[in-house]
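Handing you this structure, nothing more for now.
As you look at this complex, bear in mind that one protein chain is not there, while each of the others sits in place.
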Amino acid sequence: MPYVPHTDRDIEEALKVVGAESIEELLSTVPAALRLKKGLDLPRGLSEQGLKKALKAMSSRNSTVEDLSSFLGAGSYNHYIPSTVESVISRSEFYTAYTPYQPEVSQGTLQAIFEYQTLVCQLTGMDVSNASLYDGASAVAEAVLMARRITRRDGVLLSSALHPEYRETVGTYLKGARDSVSEVMYCTEAGVTLPGAVEAACTDDTACLVVQHPNFFGCIEDVEELSGVLKKKGVILIVAVTEPVSLALLNPPGRLGADIVVGENQSFGNPLNLGGPYLGFMATREEYLRQMPGRIVGQTVDREGRRAYCLTFATREQHIRRERATSNICTNQGLCALAAAVHLVSLGLRGIKKLARTNLSRAYYLRKKLLSIEGVAQGFASPVFNEFTIRIDGDPERVLSRLLEKKIIGGLALKRFYPELKNHILVTATEMNLPEDIDRFAAELRETF
Amino acid sequence: MPYVPHTDRDIEEALKVVGAESIEELLSTVPAALRLKKGLDLPRGLSEQGLKKALKAMSSRNSTVEDLSSFLGAGSYNHYIPSTVESVISRSEFYTAYTPYQPEVSQGTLQAIFEYQTLVCQLTGMDVSNASLYDGASAVAEAVLMARRITRRDGVLLSSALHPEYRETVGTYLKGARDSVSEVMYCTEAGVTLPGAVEAACTDDTACLVVQHPNFFGCIEDVEELSGVLKKKGVILIVAVTEPVSLALLNPPGRLGADIVVGENQSFGNPLNLGGPYLGFMATREEYLRQMPGRIVGQTVDREGRRAYCLTFATREQHIRRERATSNICTNQGLCALAAAVHLVSLGLRGIKKLARTNLSRAYYLRKKLLSIEGVAQGFASPVFNEFTIRIDGDPERVLSRLLEKKIIGGLALKRFYPELKNHILVTATEMNLPEDIDRFAAELRETF
Amino acid sequence: MLKETIEMKAEGTRGLQMEEPLIFKESSKGRPGVEPARPGVAGPKPEEVIPKRFLRPPDDAMDGFPEVSEMETVRHYTRLSQWNFGIDTGFYPLGSCTMKYNPKVNEEIARLPGFTGLHPYQPEGLIQGALELMYGLEGYLSEISGMDAVTLQPSAGAHGELCALLMIAEYFREKGSPRKKVIIPDTAHGTNPASAHLAGFKVVTVKSGKEGVLTASAVKEVMDDEVAALMLTNPNTLGLFETNIKEITDVVHDHGGLIFCDGANMNALMGIAKLGEMGVDVVQFNLHKTFSTPHGGGGPGSGPVGVKKVLEPYLPKPRIKKTGEVYSFDYLRPRSIGRMKAFYGNFSIMVRAYSYIRRMGGEGLRKASEAAILNANYIKEKLKDTFQLAFDDRPCMHECVFSDRLQQEHGVTTMDMAKRLIDYGIHPPTIYFPLVVPGAIMIEPTETESLETIDRFIWSMKNIAEEARTSPELLKNAPRNTKVKRVDETRAAREPVLRWRA
Partner (left out) sequence: MLKETIEMKAEGTRGLQMEEPLIFKESSKGRPGVEPARPGVAGPKPEEVIPKRFLRPPDDAMDGFPEVSEMETVRHYTRLSQWNFGIDTGFYPLGSCTMKYNPKVNEEIARLPGFTGLHPYQPEGLIQGALELMYGLEGYLSEISGMDAVTLQPSAGAHGELCALLMIAEYFREKGSPRKKVIIPDTAHGTNPASAHLAGFKVVTVKSGKEGVLTASAVKEVMDDEVAALMLTNPNTLGLFETNIKEITDVVHDHGGLIFCDGANMNALMGIAKLGEMGVDVVQFNLHKTFSTPHGGGGPGSGPVGVKKVLEPYLPKPRIKKTGEVYSFDYLRPRSIGRMKAFYGNFSIMVRAYSYIRRMGGEGLRKASEAAILNANYIKEKLKDTFQLAFDDRPCMHECVFSDRLQQEHGVTTMDMAKRLIDYGIHPPTIYFPLVVPGAIMIEPTETESLETIDRFIWSMKNIAEEARTSPELLKNAPRNTKVKRVDETRAAREPVLRWRA
């Protein structure tokens, strides 16, 4: 059998030691009626060669963003991953280790996470970060629960310009308290969350507002003003970031009054992978630390006074507190966080700023090209980072499938999530969309009209 | 600049330390007339992303043996490489190290080579092996030089069923002594080297005979009988093996009287790579050890008596003996040898035997299928391992290009190397040629007639 | 030139382990890393299109964001990695975690561009291979567990638990009789009660019997019509098969309750017994345990959930549908609980698990479970005279649990023995869990370890027991060859330093 080293002789000898005639005999604690009589109905095992061939064939029944020219974003971003990342995360000392419960033999993972936590704080402008959560959506849900614990209030406000699947996830997590969740409609003109609307929606029982920044339409929110409104009411401001590359350019939410910054760090070091594994991040102010869910690594010393790291604040966690834990999370997205850290470190200060500028430049260049086409208009008026909406004359689905024939994925038709935006397309450009691809997109889009 | 960490400030500070105003000043020992006045005429540097894109595009202007169905062999074999191999050789402790001159920090490489040497001895049935030579062809040339040193004779006999490019390489190495090299014609019936012909070709000044086994036509040579003939005359028998998978099945040359066994170990762990890097191997009898070229690792102890390894017999080598060295080789094919060892260890005794049987089975199955086609006849009569020749009615080039249209590379037309074999095609089958590919090849070949 | 932050010490290495500062301390102003591509278009500068107050100041150093060269990055992480112990380093008998060999071929397959390069919102026609794989994996997991339907969405075991409990809650809510309580055995993993709480349930603890397994009568005692579900683990965290499971599930079902099984211990059951035939209504799988995907130093994992028909309508959406030969996502699931995360789950982990199952086949999976059980019993047998077994000596399943009772008389604890094991080149077992066993030592060898390795472990454990008697200070001072000596975890919590600051 693959991966099972036991020879027949091994099995014999081991059975002798345990005093059993057969393995069946060892299963005596499994009631006979429950023991399977026939084998599992699964395909026959393959040789390694056969497996690789079969799976390669399967993978080739997909078309990738490299085969096509893709302008999709919407919470999942196609960025260039430096080769350093793969070379680090494929080191088996990292990827075949468990969660670092034994710090003496896990200092590598632990220091790397400690550094990752610092990088997240540097990006967001916050005080503390955890080691990762499942993804951006569940991170928002966890942030909402955290805000409810902090404020001891129930009400949850979600900007409707928050990623629809994030909102849905919050809804699932709060299934039992579904009435406490409500939405604040975005401004149909500017495409952002209006402070006035937020103020109007707040009640005495409002625990938090979640606003995405840049939001689902790509628009930059006025975090500072929103924070001003909320501070007065003791409402926690949760800023969700799905495209953290923007944080190299934008004033970080932590400096603008955010209480919790959560989001998705896939943009750093993690391939698209059809949506996962990605990694949620969460950062907050010092004062809320003990309400933060997830693993946290702290610096300490060993017995001889050497700098050392270990998991800490375990008393918030399930394995100690059980049903009184801040969260049930156990396995998180460790290797994804490592990948993100390696990507960030590889870029460095200059690199990440250049990357952000390249993204912005390409997106604006593309936007200008598209808006010059007759039949294409601006979706919303606010400034954006690397994605934006256009409004087209005609059915987006038709236009997008015409583009697909030219091997272009022109973006995401928003009516899927916003029935009212039936002519809107969300378009994204990153450093992976080369100038010539952008020009071709614009030319082909013009053709479809 | 990529890979250069120096900031402007670093350069300034360093210049201050060395007491120079500019780097130009440091170049004062380069006569001004020789200093370049203008920059190199090379393409502008690319970003990592740009580089990868450009090279991917370049690589896609090739068609691989995976895109096609290839029945090429002839000294370069398409085998399945277990995933263990890549995972080991991509460990940077192995691939970013130099030749293990400092044994205390190179025990990994050293023990791995020691094991590799043992594996080569186990395959060939010889006493000792070196750490690798450039490739099979240069290994044969080195073996010939070694035989000349051992015997103090000049004459070199090459079986004409030795790989043509190997013979050419020997010719180049012996350019200054070209008259000493002659060939023994293969038997046109059996496709092997006849002991009688060898006997007739031997003179008092004959140092060695090189015979390939299985030979270039895929035929199994009678090493034992050849050895009998040569022993009497004090001629060194060099057996060259280009397809070492055969050694798991065939009685090893060391048991049949070979004095030196050399060849190509690419079959183990090394991709086709358009012909390189591959790795020559060389194994010999204990008594000839001091005449063997190349690095050798030996077992010893450290100061505290621990088992340890180091390069040894350096007194044969260029860095000690300079012009009196057994060879000029320095950098060899270390990582390729590691890959070969990992592949061999991964297969293990059962695995390598199964692999050899699968190769033989597929080749014979294919041969039978092809020979059943009208217009296709057997090339030579001898038993083979995983390659064989067919003789076809008509021009092989025409037939092969017809097959190519069907995405089949049907083998190698032998007239390229043997003008007299103008209708012969050398065909190879390994475990990578699946039964359905074989059937399709036969069907399409039938079509071409 | 010299940075003060560089510690100049002769002891640069320990073995070949290098000292390595925090990356932030290696930073040098203006040093380039891997520079990204230039815009290459006539696009605007940020200042031209975004109001200044939204932007970082132009020369903002981002609180000391690192500036290191590409090689420094690589060396930094290479050195860090060398302070770590992984499965590839040595034996890792971490109970409950199923630290089996992570096949290298799966890593290669998961990295195929045809799998990694897929955007979640690509048209379905462009991801037929991926959908086929997911659909296939759902089917395999159903077959292995005996469940009727599977979702692959949850990201890990605990996420799967939460998903299951949310479905259970919805089931009762929809029936118009919401239930408030969930019964959980005292041996359960901490995620079980935490997930129950998160899903809005009150946790009722039930004690496992003297034999280390649940009894139907104990369950009966706490079972009532307020109880939505019993969350059990089978085999349980003592490595024992819940022999009374059929009776127990009957009790719960009789009260209209449902059975959740924590499937983290599925490695004992493949091809041997199906949870679906034991009365289990919903189970989560840990692909990163049973199905050989690597743990990554703390994830990513994948925690699919299998359900019986009764819960199928509540599965998260989208589901994967096959119509003729065409695969698609089905979002029209009005009774679904919604979604547990954005998109569809940890796809690249699914690729590995799928590959594993295809490589093993049904027979291989059974052989794996058998060998896992054999290895655990072998350890139990050989160590039971040296260490106190947690419960009566009976055949165990894939793991076995001891306590430190016999060693405590020498003042030596499980913690000491665990740390000492590191000096023997072996990763410590899971310790102090399950909580019901004082000083628990929970050993799960998995099937991928040879008897030779296991013998070395047994020898080491016995030697340590002997050392506990004769030279306990060896244990107290362990580990002694690692990068750092025993780490002060109390101080980490008491004087929190959770990030570097410039």
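Letters are used for the chains, namely A, B and C, taken in the order the chains are written, and counting of residues starts over at 1 for each.
Just so it is clear, a contact is a pair of C-beta atoms (placed from the backbone, for glycine too) under 8 Å apart; a residue touches a chain by one contact, two chains touch by 3 or more.
The structure presented is a predicted model; accordingly, all values stated were derived computationally and were not measured.
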Neighbouring shown chains of the undisplayed chain, as defined at the top: A, B, C
Option from B:56, B:233, B:398 or B:422 whose C-beta touches the chain left out: B:56
Where the missing chain touches subunit A, by residue: 1-5, 7-10, 13, 17, 47-50, 82-84, 86-87, 92, 105
Footprint left on subunit C by the chain that the document does not show: 1-3, 6, 8, 10-19, 26, 28, 31, 69-72, 74-75, 78-79, 82-85, 87-90, 101, 103-104, 422-426, 448-452, 455-456, 459-460, 463, 481-483
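FYI, only the chains that are shown with their structure count from here on.
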Highest-count interface - the chain pair sharing the most C-beta contacts: A-C
Subunit A and subunit B: spacing of chain centres that average the CA atoms, whole Å: 48
Centroid spacing, where centroids are CA-atom means, of subunit B and subunit C in whole angstrom: 45
Residues of subunit C whose C-beta touches two or more other chains: 30-32, 34-38, 68, 70, 74, 78, 103, 105, 107-108
Multi-chain contact residues (two or more partners), subunit B: 48-49, 82-83, 87, 92
